[in-house]
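The complex is shown incomplete by one protein chain, all other protein chains being positioned as in the whole.
The block that comes next holds subunit A.
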């Protein structure tokens, strides 16, 4: 494992292009595009203000930079550096901006969710969509980019509109049986839309592409409900994490629950591997510590006890958004594993075996888990806790890596490269690339760097 030089970064804005060739990062009002392999700067764009959001177009030809404070969106072309495009939302304001899947339209949400403006880069046409709902996840595109589902709110009722992305024609419009819709998400196959209600009520509805209600599921009543939802990449399972600290897996045939995964504070099953990060004397320097290293520094250790207790937080229940329930969950790309985090045991990541429907491993870190992300190519999970270490888990084992560099590189976020060979580690104002396996790529990168600097 090798690490690149650290680069400057602001607002954790750093993204790989969808084709995996480029890396875009923002430093204040500048947008830097580098080659992923050489890390050479290919383009440098200067925006009008501090960038708050960037997004690559699906074809990796354009980058969108949003400056919400100014209500501005600037688009840059990678092929034609002189090409520019500026969209001003004026007094209506801007709270969100995103690409349409074709990479030729930009959807801007105005302040107060008054409307969504669809700007086309091909024609001069502008479309407006009224009544978008102000919610966590109100827009979702199918993976093939054909359809967009949009949550709407009209006359105190929730609706979902399905648009055809190619010409923004309304395909279906239907009301949903929800109190206060919170999120919508297409299944990866693009045929089923999951719609879930506010956390006050446990309710998840599944709609077909043509607007038919396929199924409705409610695990319980009178308690805080759904906190997070994730589709398996195979569209076979829908994992629903809720405030009761359980993940319920629904199947795609009957839409009934297959199983529920509880997240107890003590793990009794001796089959489950528990990795616990141990605090040892800080070890400086570069190097990767594979597990089990004899006499290694801080590294996750499996506990041999049959019973294992996790550190739990006592949630403050009289505040909004209590720190309980399953806040994060993600399927591995092959749908074999599910990683979850229970918010009142923030230090632990639970990995579930979906084939056997049981707990596979638990990783307890020293500090709360910030993010975890699956390798896009294989069941390998990268975890960061806001410390200077990167943690990797795979069915074979677990390891932790100290990020080299002067001072502490506090990894706040991370994102995988498409190939799964490298990932970008983001700290508050730096980014660092971590190369995992391909030795050749690492050596070339190092050489290039050497030559460059």
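Just so it is clear, a contact is a pair of C-beta atoms (placed from the backbone, for glycine too) under 8 Å apart; a residue touches a chain by one contact, two chains touch by 3 or more; residues count from 1.
One rule holds for everything that comes next: contacts and distances are computed from a predicted model.
Protein name for the hidden chain, per its UniProt entry and selected from "SSX family member 2 interacting protein", "Auxin-responsive protein IAA31", "UTP4 small subunit processome component" or "Cytochrome c oxidase subunit 2": "SSX family member 2 interacting protein".
Considering the full assembly, A:87 is the residue among A:6, A:23, A:51 or A:87 that touches the omitted chain.
Per the touch definition above, the residue from A:59, A:334 or A:353 contacting the chain not shown is A:59.
For the options A:96, A:136, A:171 or A:357, the residue in contact with the chain missing from this view is A:171. Across the interface with the omitted chain, subunit A contributes residues 58-59, 77, 82-92, 102-104, 112, 114-115, 119-126, 130, 146-147, 153, 155-156, 164, 167, 169, 171, 189-191, 208-210.
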